[in-house]
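Would you mind keeping the following structure in view while I ask a few things?
A single protein chain has been omitted; all remaining protein chains appear in their positions.
Order as written gives the chain letters A, B and C; numbering starts at 1 within each chain.
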Amino acid sequence: MYSFKNDYSEGVHPRILNALMESNMEQLEGYGEDQYTRKAIALLKEKIKCEDIDIHLFSGGTQTNLTAISAFLRPHEAVIAADTGHILVHETGAIEATGHKIISIDVSDGKLNSENIKSALYAHTDEHMVRPKLVYISNPTEMGSIYSKDELEQLSDCCRAHKLFLYVDGARIGSALCSEENDMELEDLGKLVDAFYIGGTKNGALMGEALVICRDSLKEDFRFHIKQKGGLLAKGRLLGIQFLELFRDDLFFELAKHANDMAKLLKVGISEAGYSFLTHSPSNQIFPILPNGVIEKLQEKYLFYVWEKIDDESSAIRLVTSWATKEEKVLEFNEDLHNVNC
Amino acid sequence: MYSFKNDYSEGVHPRILNALMESNMEQLEGYGEDQYTRKAIALLKEKIKCEDIDIHLFSGGTQTNLTAISAFLRPHEAVIAADTGHILVHETGAIEATGHKIISIDVSDGKLNSENIKSALYAHTDEHMVRPKLVYISNPTEMGSIYSKDELEQLSDCCRAHKLFLYVDGARIGSALCSEENDMELEDLGKLVDAFYIGGTKNGALMGEALVICRDSLKEDFRFHIKQKGGLLAKGRLLGIQFLELFRDDLFFELAKHANDMAKLLKVGISEAGYSFLTHSPSNQIFPILPNGVIEKLQEKYLFYVWEKIDDESSAIRLVTSWATKEEKVLEFNEDLHNVNC
Amino acid sequence: MYSFKNDYSEGVHPRILNALMESNMEQLEGYGEDQYTRKAIALLKEKIKCEDIDIHLFSGGTQTNLTAISAFLRPHEAVIAADTGHILVHETGAIEATGHKIISIDVSDGKLNSENIKSALYAHTDEHMVRPKLVYISNPTEMGSIYSKDELEQLSDCCRAHKLFLYVDGARIGSALCSEENDMELEDLGKLVDAFYIGGTKNGALMGEALVICRDSLKEDFRFHIKQKGGLLAKGRLLGIQFLELFRDDLFFELAKHANDMAKLLKVGISEAGYSFLTHSPSNQIFPILPNGVIEKLQEKYLFYVWEKIDDESSAIRLVTSWATKEEKVLEFNEDLHNVNC
Partner (left out) sequence: MYSFKNDYSEGVHPRILNALMESNMEQLEGYGEDQYTRKAIALLKEKIKCEDIDIHLFSGGTQTNLTAISAFLRPHEAVIAADTGHILVHETGAIEATGHKIISIDVSDGKLNSENIKSALYAHTDEHMVRPKLVYISNPTEMGSIYSKDELEQLSDCCRAHKLFLYVDGARIGSALCSEENDMELEDLGKLVDAFYIGGTKNGALMGEALVICRDSLKEDFRFHIKQKGGLLAKGRLLGIQFLELFRDDLFFELAKHANDMAKLLKVGISEAGYSFLTHSPSNQIFPILPNGVIEKLQEKYLFYVWEKIDDESSAIRLVTSWATKEEKVLEFNEDLHNVNC
């Protein structure tokens, strides 16, 4: 069986493992105050082309989201998110567990726009309702779509006009930034949003997310929150070394590009086989719609999620590629699909 | 500079790194449902000689403590802990952040006994006060002391008589179990307490704690809590592989024994140099009392914490050894102390 | 100006004020342990025809909801509620502030049915999502509709089959039980649901809600939760005396019936004037749809909420009657509407 189920099925990129090995027996400061972590942070600031930001390394996305959002908000303040948002659906109520409501916005493509935000603000009129304060978006979204620079600018303007924080869940930000439809860079994120994170776990690391805090007022005492929420790793070097290796040269982007290329190769094959897709997805997650019989055949050789029933005869499935996806397996999948089809 | 500051200054035991490398390119299930994690859990059950327990792997101690304790308690229930307890002092209010009060008990040696517990129960009489429900102890304690089997049995009896949960923070449990004064085994913990964790981070792992839930009523839906609190690693294999390697043979205990041996070697040297200790500590943390001038001299070559002022001329320092502490460095320290002394 | 804005614009029924006065200088136990509170609770048990229930008195609905729900649920458990549910919209995230997510179900008439519940259960499959555990309904709903006994039985069966708690927000339960379309009694609530509250604030009391806990497993230590959430009144007599007076004879039901009668009188007048309603409402809240010009005219003499825009020319308004609504004012309103209309 070959898995297109997700982008965390494989281990870590071999270069990272080597880097861990080389530094292994050095005695280093704990809790992320070692030299590797310091260097990784300095390097990330360089890549984002901004010195005036704070960066903290985490071991997972849910932990990053819940620590950041609960640190940023006062008790009565709420999050606005798309109904597909990871924090709304797939984090077991982690945000609510810190006391904050998430206001769900129905969207079709996973993306929020300024109209969505204004309507949420409009509906929350007084102290009998929560106060919307932070807008959560994912880039790419959970539906594989990505934000254009123009779209992000509009969101940013809207948030600043209404004193809302704009936060980007970048669990797969590498895939967004390396998408052929992307027109943004890390630098733009640094300018347009209040905080975002750069996902390592789904792009070659063993684990690791780098939270970037851009807005000054959100920086104070942040390490207290990491510790309180259980996210301060004793051997913080583990995170620092990985990000250092990912960004020392362009490894991070090369890995993301490979994942996107593999997704595109799948898309081409699926399109040629005559099938359409649930969403327009220029990233490493695609959602082809296939007849149920075809899906069953494919399930004999491949692992993937059946995402959504379309009608009695067909369903959308989700295929995810990663830095480790093998081209030969993608070609084999396409061929199998072609053959099943016949 | 050589560090005796803590037991997480070095990386991971090389055998573990090799094990990570060997399995690295396999495609595995995420979130701790991979075969390595399953095997590690089966192996731990074997070591604890009990099948009727649940085991969950975490990436750090604070996260383990906060997830377990908040899952076990109802909102009005509180924890009883020694005033030196890690959760009371050094976890940034992580337990309170989940809504629970910790009742602090003044103790001199870091250890709780059944009299302490009864007095806490006696002081909490009605619904205007919290209800004490879980007793938290560390073994070894934060002062280096360890519990005897008899002491743990008495605590266990007291907790069962008063319907309290007994929870053991085992961040350094390896050191306790390998202490020359220890008369307990993993198996005894499984029988006497309701939940405990086996610390990997401070005993050779990159990170990793194995929470063992013994009491049936505490097991239900536990994975929901791990996910909600941000502790469910996407690449859970990272934890499974490490525990598998640590317990495949006796590596875990060998590493802990080495740390204890090094601490003992330090103790002998320090005693021979004519100094006494703040506490009786048969584990890998010792607290010698030294003249301030001597401390300053030692600080030129060694890193360690100055723990507590004793009087105007002397202070207790904390020296911690680990699986990676080099015997030659310990001997050098002893010699330096001897020479400083002259 | 005469107000149809809500049912808490007036003070307290005079008989209650008299009862407060008569007992005023007695020395009584605090915190709800006085004899009046005890008698009130005994009386309510009689009215519900069940001894095997626990009853606690609160000073407001939000406090009742948040205390009960947070006491009943474990951290990963969630509430299912209609999208119009008071806890979802108008309590400033009070439930989320205690750590629990509310799963919103789109409904048109404010009522949940067993299909809604099953679909929510079906969508929550594993530990990456919260576990639905408590079904929250309001009777009457926030849209003025009420549940029939048959509907409640079906909900109750569904909840029991799926191990869900069924909780009824009875802020206006008097109005529901005295509706001409109602076929239930307090006694039925006691049998079919796990907990519900009997609202006094909106039916003649100065303040006061009586929470009834029917399910044994939800009763333990409940007073701790009331105290912890700030709801244990020092002079608890204030609540006990009011409920005693409301239920000593049928005052509670007479007041609710009056409110319903006044709402019905309004409905007849509005219907005769040729207007329709947003929802079918047999309780003390009605939602007539009127031309915007008519609404403006009425606003010169009456206070009420404009509830929802229907189209460019008309809107639904909300009219609420209470125990204190004067028949002459209702007739005047109807006449004014008739005249405006001409």
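The definition used in the following text is that contacts are C-beta pairs under 8 Å (C-beta built on N, C-alpha and C of every residue); 3 or more make two chains touch, one makes a residue touch a chain.
Please read all numbers here as calculations on a predicted model, not as lab measurements.
The chain not displayed here makes contact, within the full complex, with A, B, C. Contact with the undisplayed chain is limited, among C:17, C:251 or C:306, to C:17. From the set A:64, A:228 or A:281, the residue in touch with the chain omitted from the display is A:228, counting the whole complex.
Only one residue in the set C:129, C:207, C:259 or C:316 touches the chain that does not appear here, and it is C:207.
Checked against the hidden chain, the listed residues A:15, A:90, A:131 or A:162 yield one contact partner: A:131. Within the set C:37, C:59, C:156 or C:260, the residue that contacts the chain not displayed is C:59.
Remark: the residues of chain A touching the chain excluded from display are 70-71, 74-76, 98-99, 127-128, 130-131, 221, 223-228, 232.
Looking at chain B, the residues touching the absent chain are 75-76, 78, 89-93, 96-101, 104, 127-130. Residues 2-3, 6, 8-12, 14, 17, 20-21, 23-30, 59-67, 91-94, 97, 201-202, 206-207, 224, 227-235, 237-238, 324 of chain C touch the missing chain (whole complex, contact as defined above).
Everything below uses one rule, namely that only the chains that are shown with their structure count from here on.
When every chain is reduced to the mean of its C-alpha atoms, the one closest to the centre of the whole protein set is A. Copies chain A and chain C of the same sequence differ in orientation by 180 degrees, per CA superposition (steps of 5).
Separation between the centroids of chain B and chain C, computed from CA atoms only, is 51 Å. Shown for chain B are the residues in touch with two or more other chains, namely 224, 227-228, 232.
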